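Just dropping this structure here.
Only a single protein chain was left out; the remaining protein chains are all shown in position.
Chain nomenclature is as follows: A, B and C, assigned in order of appearance, with residue numbering initiated at 1 for each chain independently.
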Amino acid sequence: MKFHGVKIEDREWIGGYTLIRYRWDGAIEPGQFAMARVAGYPVTFDPFLARPFSFYDHDGETASLLFEVRGRGTALLDDAPDRIEVSSPLGRGFRINGANGPVALLGGGIGVAPLKVLSRRLDALSVPHDVFLGFADARYAAVAGEFPGAKVATVDGSAGVQGTVLDAAPDLTRYTAVYACGPNPMLAAVKRAAGEDAFCQLSVEERMGCGNGSCNGCVVPVRDGGYVRSCIEGPVFDAEALAW
Amino acid sequence: MKFHGVKIEDREWIGGYTLIRYRWDGAIEPGQFAMARVAGYPVTFDPFLARPFSFYDHDGETASLLFEVRGRGTALLDDAPDRIEVSSPLGRGFRINGANGPVALLGGGIGVAPLKVLSRRLDALSVPHDVFLGFADARYAAVAGEFPGAKVATVDGSAGVQGTVLDAAPDLTRYTAVYACGPNPMLAAVKRAAGEDAFCQLSVEERMGCGNGSCNGCVVPVRDGGYVRSCIEGPVFDAEALAW
Amino acid sequence: MVVRERLAGEKLAVELCGIALETPLIPASGTLSKEALGEVGSVYGAILPKTTTPRARAGNPPPRIAETPAGMVNSIGLQNPGVEKFLEGLDAFDLGVPIFVSVAGDTVDEFVALCGRLAGDPRIAAVELNLSCPNVEHGGLTFCAGPASAREVIEACRDALSSKPLFAKLTNEGVVANAIAAEEAGADALTVINTIPALTIDASAQTILVRGGLSGPAIKPVALRAVYDVSRAVNIPVIASGGVSTGTDVAEFMLAGATAVQVGTASFVREPEEILSEFSEYLDRMGTTASELTGAL
Partner (left out) sequence: MVVRERLAGEKLAVELCGIALETPLIPASGTLSKEALGEVGSVYGAILPKTTTPRARAGNPPPRIAETPAGMVNSIGLQNPGVEKFLEGLDAFDLGVPIFVSVAGDTVDEFVALCGRLAGDPRIAAVELNLSCPNVEHGGLTFCAGPASAREVIEACRDALSSKPLFAKLTNEGVVANAIAAEEAGADALTVINTIPALTIDASAQTILVRGGLSGPAIKPVALRAVYDVSRAVNIPVIASGGVSTGTDVAEFMLAGATAVQVGTASFVREPEEILSEFSEYLDRMGTTASELTGAL
């Protein structure tokens, strides 16, 4: 896997998340991701693997990633003085079905990440869309400020309605398309709420080894039987294709 | 092993070597060493071990280490932005035998490191001493500028006399004490040149695991048979005690 | 060491069981997908796709991978489309260098049937038997759990393959005894080693994360010892696998006795091209060639 070094232009902390920006002028599709890590190979091989992150935003010149510090990979990225290494763009992003809306965007926790650039794309196509975001608490929910008009739910009720993102959303069957990103159990709930015939696309979250289809580590079970790699066939899947 | 973080006050490149200074007000004996590494445990365990470095200088407030970049441990220390971790002071340093000189100090390559603080101590005790330094070439020999009056030899003849440090030194038997640091083969040559009855002390260089006597990794063979740990019984030994 | 002038090609070339390889690097089975072939350019002396089995295998449910200190544990479960679909898609792996094929079966008969199926395919330069998969006829012990079972499957496959070179891929446990048995049974080369059995636990969730095989830089010293010991115990070429991550690692494995060197997990985090160029610089610095390095310790 080829990585290239990028210089971090700036770093911002929004609620419980870290936002980093770097110059990057390639093209991306909303929902595509980057494998990222701090520089250092081959001087250090620990941590060993890069970590997958959705593109949060991209304006043609500057790309940004929004992430939550969970373990040592993200802790190092949060600390990294000014250079990180990325490999991107990877995977298949959200497909926009041409219906003229309204469409629903749902994010659970850090699942909010790919919705910004998706919302930007929908704006460009003049597709009206509603954004629904669920968080653990008000601290994380602060990032909702980046999505004007978004409806918010928090598990502890400290911001927005109390409950999960689905408690913040109305009947999803009334939307011509539903896009969601978040923990797998949330995605399964969104799939059910969207209904059988819905155009519903889910960005799944699996542990990744390589990001380029080589390791078969990042699979999700599919309706047709067996497993497919989320880094190549995904991370965005038609809800109906998934076996959950 | 307990390490503590120190802030690097400044960093200088002298010839082929790197000099780093940090505030440290403990006491040290010339010839004692520190185990040093870049910060990062337990977020990263690679490189795994700290590296031993002689104290180059210490004025009661600021300690300094002088090192050559050889592999990844020293490469990281050379790069480390502003914080490293050290465990010190370790080992037994040079013993000053009370004779009032003149004494000889010999350094081979980076073996020059512990001679600065030793020279400072001898000055304080008003013991006259001559310094002889051997290097690969003029680039490394530049550090001799830190030792006014030192005689220099280089293997390629690009500075000082051509040859090893012993080619720069006169008959060593005329000194009341001989102190040397450098690669083990050089130390063995100094031992021979100093003669059987000399007061001759050698600072040896072995790979170290722990620095506190626990691993038995850093041993040198001794005349009485068997091996002793250079991090505890050394790194400075009476030449006569060594089995080489 | 005499410094000689050579063509770059001569410098890196090695010969393995009569097969000319432009470089001693080979991708380790299961670590290079079709989709990633574009990234490898002319780095590899041969291509070796993921192990194929008689029928399609879905593989294990996720999570399948977990990071560990300087390595990772995987439990993919030999996900693959089965040998027939595999052969239909084999042309995609044609980068103009020899193609080796890795096979695994649940029984000796399945191994033999696979070798028989591949024996006549001119696109395939050699076959690697993945002997670390469980032998269902022997209570789930792997085919290389001991010299007797390794010998049985290799002898049978040797016949079935007719003239194609047969590589036996061995695990670390008992590797020297198995290597000697494999040579006697007719293996043309030995791939040493596969992943090392390991386990990861998620302490927060208090659950097992992945039970599988450890690979990556962490296992390099173990693989190096296996390659060294096996090279001294047999007279057939040894292909190294286990933690190769830098050009220096390639040199170390060749010094230990390897004729060719597989790059596996490290290709997830580095470009194989970097590893080859580091190795090439090493050869220049030492004034030697890849083929001279083998066992030069």
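List of remarks:
The working rule: a contact is a pair of C-beta atoms (placed from the backbone, for glycine too) under 8 Å apart; a residue touches a chain by one contact, two chains touch by 3 or more.
Because the structure is predicted, anything quoted here is derived from the model rather than measured.
Counted over the whole complex, the shown chains touched by the missing one are A, B, C.
Only one of C:Val14, C:Val40 or C:Val73 touches the absent chain when the whole complex is considered: C:Val73. Note on the undisplayed chain: of the listed residues C:Ala56, C:Leu95, C:Ile124 or C:Leu255, the one touching it is C:Leu255.
One of C:Lys34, C:His138 or C:Arg211 touches the chain omitted from the figure, and that residue is C:Arg211. Here the missing chain is touched by one residue of C:Ile76, C:Ile196 or C:Leu276, and it is C:Ile196. Against the chain not displayed here, chain A makes contact via residues 45-46.
Interface residues of chain B with the unshown chain, by the touch rule above, are 1-3, 37, 41-42, 45-50, 73, 206-221, 225-227, 232.
The missing chain lies against chain C, touching residues 68-71, 73, 173-174, 196-201, 203-204, 206-208, 211, 214, 216-222, 224-225, 228, 243, 245, 248, 251-252, 255-256, 282, 286, 296-297.
We take it that only the chains that are shown with their structure count from here on.
Ranked by C-beta contact pairs, the top interface belongs to chains A-C. Of all chains, the one whose mean C-alpha position sits at the greatest distance from that of chain B is A. Each chain gets one centre point, the mean of its Cα atoms, and the points for chain B and chain C are 45 Å apart. If you average the Cα atoms of chain A and of chain C, the two centres end up 36 Å apart.
Among the residues of chain C, those in touch with two or more other chains are 69-70, 217.
Contact of a single residue of chain A with at least two other chains is seen at positions 45-47.
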